[in-house]
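Working notes, beginning with the structure itself.
The other protein chains are all here in position, but one chain of the complex has been omitted.
The first chain written gets the first letter, and so on, giving A, B and C; residue counts start at 1 in each chain.
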């Protein structure tokens, strides 16, 4: 189980693969579910050229760990990885990565889906978009649809 | 949108990354959800040393395409990738890969979860396990839990 | 008239036939009976006609491909 904050761009597939290699759980897990949230260059009908992701460092670390722990209590997970970007983010950059490993599929799928919803509602991160008409803090998260 | 059958081992993260690079959809999608099903060396309290995956080739291709099409009708997906192994499979080998890309998270997550369930119930694949006491066809799929 | 009949996985092993042709049959069930010499049908056997799921009483036509197989276990 690992969660961390990344101040620089990361390759999600590389990160997942690395984590999986190091876990030594090969042939124990039958299911891996992942979610990657990445930056779009378009929001609310407006082009977005860059984004700054601010956070409350001590509290985010604490909340990512807390979310992992809660997920493990709810589902029989073998492993879990959460990475979240902060700082200056460019279009197409991954912002958040969640990966869950379990013996059978429902645990990994349900935990992954739950983790991204909880993270979006509870972890103290804030996005500021740079648009043609200036910078703008996002006021609330989308409902996912 | 692509689905294919693979008679040889594949690296799921590499396959997803390749597909994503070639899609040209960077910075359009904000969400990527994936599911990987892989072979465990243990089932029903017994060690499993190998597995053979048989299929009904014309019908599997047809059903994977059909599932993708149905998923696209139900959710606003930007892209979708399905890969399924057949033939001789070793512990830790990926068996199935599902990846869904969408603008917002719920479409990708829900489509991914739906696709693996539908595939498990409808696509004509059959697993035969090799155990210490011989070969054995699996009689039914697990319910996921 | 020529109907191609296929059996897969454990059902093929049990029936002992992978692929055969029957000359006349009006339903999938009739094709089963002719191809297997009226072997008992396992309760959970699935039927496909021309690559789509069907029933034992579904009609078949000249040139059709009828397949019988056990519950699927992929994924």
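Operating definition for what follows: a residue touches a chain if its C-beta (ideal position, glycine included) is under 8 Å from a C-beta of that chain, and two chains touch if they have at least 3 such contacts.
The model shown is predicted, which means the values in this text are computed figures rather than measured ones.
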Which displayed chains the hidden chain touches across the whole complex: A
Residue touching the undisplayed chain, where the options are A:15, A:48, A:77 or A:119: A:119
Contacting the left-out chain in the complete assembly, out of A:4, A:62, A:104 or A:131: A:62
Residues from chain A at the interface with the omitted partner, ascending: 37, 53-56, 58-59, 62, 84, 95-96, 116, 119-128, 137-141
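Everything below uses one rule, namely that only the chains that are shown with their structure count from here on.
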Interchain centroid distance [CA atoms averaged], chain B/chain C, Å: 26
Residues within chain B bordering two or more other chains: 37, 116
